[in-house]
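Omission of a single protein chain aside, the complex is shown with its protein chains in their original locations.
Take a look at subunit A:
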């Protein structure tokens, strides 16, 4: 009798477990963390044409490469107020990730490699008085040239590394959350 009860119990529990399988369909996941769009905007202090660099990768980690656009050319010797924003455009309306980067400024830094087209100076600070890089000043080269301008957002960089606070990425470490390289020109 004991055995019978036991096997009946086992059978019932087994059937019970197998029959209560839930909804079999995957849930759609909106990847809210994804950065799809980097926009760097350069506004001449003394007025003039604004330069806008945009990298947009709407499929995130998918196979499509980002689409790069460069609006406008830099003018020799001009000083620009620079700012960079990060968006997630898979959502509607687009989510502004720039605010998160700013709030966690001590864990993020944006690096600019100007490729010889000018110089970047950070104008913002995190809670430890280290630069974040969301806003900066850009001074275009004194002579006409072309070059590759790279914007890189690093998560958890070593801001105490040699040259890192001055914007040198070489010793920064950390992991790259977003990066884009633009072909830009400095014209007379």
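Here is the rule we go by: contacts are C-beta pairs under 8 Å (C-beta built on N, C-alpha and C of every residue); 3 or more make two chains touch, one makes a residue touch a chain; residues count from 1.
Everything below uses one rule, namely that contacts and distances are computed from a predicted model.
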Per UniProt, and picking from "Small ribosomal subunit protein bS18", "Molybdopterin synthase sulfur carrier subunit", "Membrane protein" or "NADH-quinone oxidoreductase subunit I", the hidden chain is "Membrane protein"
Touching residue (missing chain; options A:51, A:84, A:134 or A:178) | A:178
Residue numbers in subunit A that touch the chain omitted from display = 3, 6-7, 10, 13-14, 17-18, 21-22, 24-33, 35-38, 55, 57-66, 90, 97, 100-101, 103-104, 111, 113-116, 148, 150, 152, 154-156, 158, 168-170, 173-181
